[in-house]
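Missing here: one protein chain of the complex. Every other protein chain is in place.
Let's turn to chain A:
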């Protein structure tokens, strides 16, 4: 391959079952890519497009070389389907064996010597005379790999090539691929980062039919973040349980979580909020939006009890009509909270693990001995975030984004009845943002937490949020 492959604003339809949308991607001949993403994200489709699959709806695809070697489950299924079609032997009244493996490999083979060598290495020698369709799935896969590798391709696309291979064969295949990297550019579709061969130079990340990230492996930060993202997306995102020993008072199911009536907030003569009514029912996820200065954070702090004027407004929260002898800790026990202000205030020298645990105590820093169970839950959150290795590192030495992730875990750790996320993604890079959004979606799905999400980025929509409150700026 001598020219670059170029995908420009490419939209491809796959029998109306799936669509790749607006892909922009370029692959130079000296690059070796891994395409990754979650199940169903479209990574196999993207690989297959380069081998001519799908119907281009718009955009352009150029520079694809003539000879593409493709190994994938889809190609395998197609080959098997073709073989089954040949088996129209009922009209001939003979038992058709189908095409033997030898024929499948050596007919039209560009490099028979290599093919023989690979047959040997893959342990298919004894199966050469067997009919192709009698092979097991793994054997079929091996045969396809031999065919592709010995076809002298200009581009090799291997979709999950290591799946189902035993350890020895896997090592052999990896070594073989490593030996030919200078001859042919490769694109591997992989679910797992730890299977990524050393020669891979770039990673493409596909999500919901879109190519969302392309990362140079040299860029360690971006690479690690992508790793975390994939880790999060492909782990079943089991949100760790709440502390079973927690003794949160039961809430009356008949009452709303929050009921604000005729809210007025002003500083001096500046009116911030004037006459707002708002009720948040249990399980009713809300998105709050509005321009800077429209009073979003102010409104939230009336709910959390952080705003001093909560005492002069008609505020009902978690069974308390505010200003009747309740303490803010009785309110905060029902709330998980993250905001930029919290991160700014969270300036204590404590470990990452303690930051998560402090969510059980609604404190900034830890002032109480935590239980073993709480430590265990914090460990699970760290694992979920892909940050287990940083459990004991000081929080204030972490990057802004990592701090933010920990504070989000802190907010979620006790499975609060109300989870308030005030611009949780602010300052996060693209990948961390997706990671956080995925977590929020997961929390929304669960029944026991009501989510109140604040942002002004329209693209950060959360599935499951169906109620919207837009504040406008008071002039």
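Please note the rule applied: a contact is a pair of C-beta atoms (placed from the backbone, for glycine too) under 8 Å apart; a residue touches a chain by one contact, two chains touch by 3 or more; residues count from 1.
Following the convention adopted for this analysis, contacts and distances are computed from a predicted model.
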The chain that is not shown, which UniProt protein name from "Ketol-acid reductoisomerase (NADP(+))", "Fumarate reductase/succinate dehydrogenase flavoprotein subunit", "3-oxoacyl-[acyl-carrier-protein] synthase II" or "N-methylhydantoinase B" does it carry?
"Ketol-acid reductoisomerase (NADP(+))"
Touching the absent chain in the whole complex: find that residue among A:246, A:327, A:399 or A:448.
A:327
Hey, which of A:172, A:242 or A:348 is the one touching the hidden chain?
A:348
Contact residue for the chain not shown (choose from A:3, A:178, A:312 or A:470):
A:312
With the missing chain put back, one of A:139, A:159, A:207 or A:362 would touch it. Which one?
A:362
For chain A, which residues lie in contact with the unshown chain of the complex?
267-268, 305-306, 308-312, 325-330, 345, 348-351, 354, 358, 361-369
